[in-house]
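Yeah, one chain of the complex is gone here, protein chain that is, but the others are all in their spots.
The block that comes next holds chain A.
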Amino acid sequence: MRWNREKGKDRAPGRSQRPYQTVAGRTWIFRGAHRGRVTRKNIIWHELIGLKAKIIRASHPELVGIEGYVLDETRNTLTIVGDRVWTVPKDVVEVEFETAAGEKIRVDGKSLVGRPEMRLKKRWRK
């Protein structure tokens, strides 16, 4: 997959290999959209989409410092949108989420592995 920097869009013909490009750079859409009361305790079961996220630590140096709103979530990845869209694997990073209340929560990405609806079923505190 190649990226055309000048045009800012994907050069691959046919299907879009980088989805959600139309949202890139429009992070204001997400401002204040998250309605949940996310805390340090319940973030593992809560919705990550719509939260502000920042990558603190990662096994890959280029991922460090990515900042933006979480756009999408799959079992092993988070899609984050800032002035472009990144897909970040969960299990090798440490993320700092900022809730609507302004609280900053650091989470090890390993504990977030799982599909969004399956995370709800994850082991409740023992």
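By definition in this document, a contact is a pair of C-beta atoms (placed from the backbone, for glycine too) under 8 Å apart; a residue touches a chain by one contact, two chains touch by 3 or more; residues count from 1.
As a working rule, contacts and distances are computed from a predicted model.
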Q: Just go with whichever of "Cation:proton antiporter", "CO-induced hydrogenase subunit K", "Ribonuclease P protein component 4" or "(2Fe-2S)-binding protein" UniProt uses as the name of the absent chain.
A: "Ribonuclease P protein component 4"
Q.
Which candidate, A:E47, A:E67 or A:E96, sits in contact with the chain we can't see?
A. A:E47
**Q.** Footprint left on chain A by the chain that the document does not show
**A.** 19-20, 22-23, 26, 29-30, 33-37, 42, 45-47, 49-50, 71-73, 116-118, 120-121, 124
